[in-house]
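With one protein chain held back, the other chains of the complex are shown just where they sit.
Take a look at chain A:
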């Protein structure tokens, strides 16, 4: 990698080397050299993947047994890669923090998985799936990667069917499809509302089969706490292993390999409340970032408008309900604050504000996710939210089915939304047939992640990143039913081909436990653990996490502004200082200690949160899930600035006391023309 320039932001601005007339993030970062993906072949887009697969060197089957691979995470991207690389004959070690690989949070995905099978003969094709995905990502993803994703999507369905994934079928026994996420073709394969579960069980079973075959060794209840990088003798540091903690015994272990793969998922839990699982965290990715892996577009977050609202300060996580509910439900809040705690059924029609229908008369309740989410936040901030008051604010809006129930009858609604109405009632204790549902937006996916090239390799040689943990395929916004597609594409069909080109140079020099790089990594992990246990302050880890989450949600959530982001950075910095001085973690390092686990994760969330704010500050445009208050049309729509911001922002860690370095990868579209999104 090129070393960054060392000019300060202020100097760079003065000398005019920064784009545009202003730079909101000046002083918060150092400009670095441009970044280029050198791995995508210079071929027409439809031939790039075939070309790369041919050019990537092969590894003789007899040599594969000599090569070892560490894979962190067992969601769709991790389990599928572990199974496939095990089948190929490599020696694989698979790590997860859960008690079984089958529990990874891919399991919670409801809707479905896209594939360009064109079984409906409705005009779908690889090119159309590619086009929809790039457009859906608001022209902030890398064209080559997205095309490949669309290309291998069809293989995924074949593979999963052969594994016994029970997709929905038609009466003739063939696979059923539905349309999803506002696209005009039916290309989504599904297994009722549990597609993620069924796909993950398929990958998990393939993984366990390799465990039985002796090619994969699983390490459950193990958490990666550091990446080991070793100088290969030429001054080049390569990823050579990880330090992991056995969460049951507390043992700090060193695992060395020829290559390391992070399939460790997304970091939505930086917001404390999200639809992520309780354990989802950024630590594996963040530790790699601190060792030299660039973090790309960290501010790109997807916020889903139809989640069940927070019911009190005890709230630990949020639950998503399918967006399809907006097809029949009408969204409203009371016109008058005084009505907010009234029984909604007693509020007359003329005192209700159907604000989406009012502000967006043509799309009404079906405006895109980001618009619906932002509008809900605005009415609640005005004090017109409904439901329980949490920290002095009611954060909820009504999603009212009474008109639809009148039209379709209770039976009609049950047929359409049965499990969703049940789920809502189980969580809230309210029957949505009688009382309007309450909904509120929640974070549920991050498009940002570690920067990777076309081979899915990070800026650290020998460190590959797959699934939600990388940044590459969804740009600034992910389309529905595309996360499952990407996870399995990466793990089954992309990584196994690209990783062999790297492994063709192996096996690498043997690394022993007493290698200085290993000792350093292990000691730093022990040092952090000792610190958390010795502070003996007054506040619990959760209380800090919750406060960090509030800051992120308030200033780096649905709408971001220069003032808000700068304030957030100050707040995060001082909260982080306080955390290190005043956190209270009881128990010991030698047993299962869930507070200790959380302390390490929250510590990394502080640093990530700050970088997210800096990234958002730098990007003075609105695109996809990133909305800058300063960059909107007169109607309040997101306004992109392609002339200035058509780049991937890849951030380099510059040290504990330094500001990060920004490397820009220009986005070039050869197969698609960039257009402004419109839904008016």
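The criterion applied here is as follows: a residue touches a chain if its C-beta (ideal position, glycine included) is under 8 Å from a C-beta of that chain, and two chains touch if they have at least 3 such contacts; residues count from 1.
Going forward, contacts and distances are computed from a predicted model.
A chain of this complex does not appear here, and its UniProt-recorded name among "Electron transfer flavoprotein alpha subunit apoprotein", "Acetolactate synthase small subunit", "Branched-chain amino acid ABC transporter permease" or "Fumarate reductase iron-sulfur subunit" is "Fumarate reductase iron-sulfur subunit".
The missing chain, though absent from the display, is touched by one residue of A:167, A:332, A:532 or A:579; that residue is A:167.
Here the missing chain is touched by one residue of A:175, A:575 or A:639, and it is A:175. For the chain missing from the display, the contacting residue among A:114, A:141, A:188 or A:220 is A:220, taking the whole complex into account. Within the entire complex, the positions of chain A that touch the omitted partner chain are 80, 83-84, 87, 98-105, 107-108, 117, 119, 155, 157-159, 161-164, 166-175, 191-192, 194, 197-198, 201, 204-206, 208-209, 211-212, 218, 220, 248, 275, 277-279, 311-312, 314-317, 319, 388, 426-429, 492-493, 496, 540, 542-543, 584, 586-587, 591-595.
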